[in-house]
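Every protein chain of the complex appears in place save one, which is left out.
Up next, chain A:
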Amino acid sequence: MQAFYSRWGNVIFKATIETFQMVTIAMFFAVLIGLPLGVLLTLTRKNGSLENRWVYQGLNTLINLIRSIPFIILLFYILPFTKLLVGTSIGVKGVIVPLVVHTAPFVARLMESALLEVDRGVVEAYEAMGVSTPKIIWYVIIREARPAIVLGLTMAIIALIGATAMAGLVGAGGLGNLAYSYGHLRYEVSVMHTTVLLLIVLVQCLQSLGNHLATRLRKE
């Protein structure tokens, strides 16, 4: 145990930090893009307060289009775009762009379904009280959807952790890469086991945290 720790401790620690980095940064941008898109989807859909068939259909198609591409393909497919945007297509920096492109539409969908759960009558009550639409979106719809939003984001983070496993292919490291390059290619079975165990614990903790938070927000 001591020997394993001194030999692999640093590598595993570094890989964990890389995974955390990728997940945090990519998630931040994915929410920054996905949440407004989710709001836009809810508002422009049929019978929404800003009903607009063209915007809704356009957005809907775009999201479906991106979500059809598996991450491993998307990663290479948009290489030129990644390079154009951040100047490099390798390392953590290079993988953030495809991760965001991959996750933002997913977040948008999750937010859409979370926001649709909010009772239309409540929105109407606030309209009747003379509250402006932007305030209703933030203080009523998003506020009231918080439990569902938290659960959706938990789901997105877990999916994102899965996607970062592919990041090793462009040299961004992370736990997935560790399991593949050391555990698989170099037959270090103990590293494989440790990584898998770490990922299991990580996902379990995240899901429990998400569930707990959602229940606390739900107030029922």
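By our rule, a contact is a pair of C-beta atoms (placed from the backbone, for glycine too) under 8 Å apart; a residue touches a chain by one contact, two chains touch by 3 or more; residues count from 1.
Criterion: contacts and distances are computed from a predicted model.
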item	value
Hidden subunit of the complex - UniProt protein name among "Carbamoyl phosphate synthase large chain", "Protein lplB", "Amidohydrolase 3 domain-containing protein" or "D-methionine transport system ATP-binding protein"	"D-methionine transport system ATP-binding protein"
Residue in contact with the excluded chain [from A:7, A:135, A:186 or A:212]	A:135
Full-complex contact with the absent chain, from A:17, A:122, A:189 or A:205	A:122
Contact footprint on chain A, counting only the chain that is left out	119, 121-122, 124-132, 135, 139-140, 143-144, 146-147, 217-220
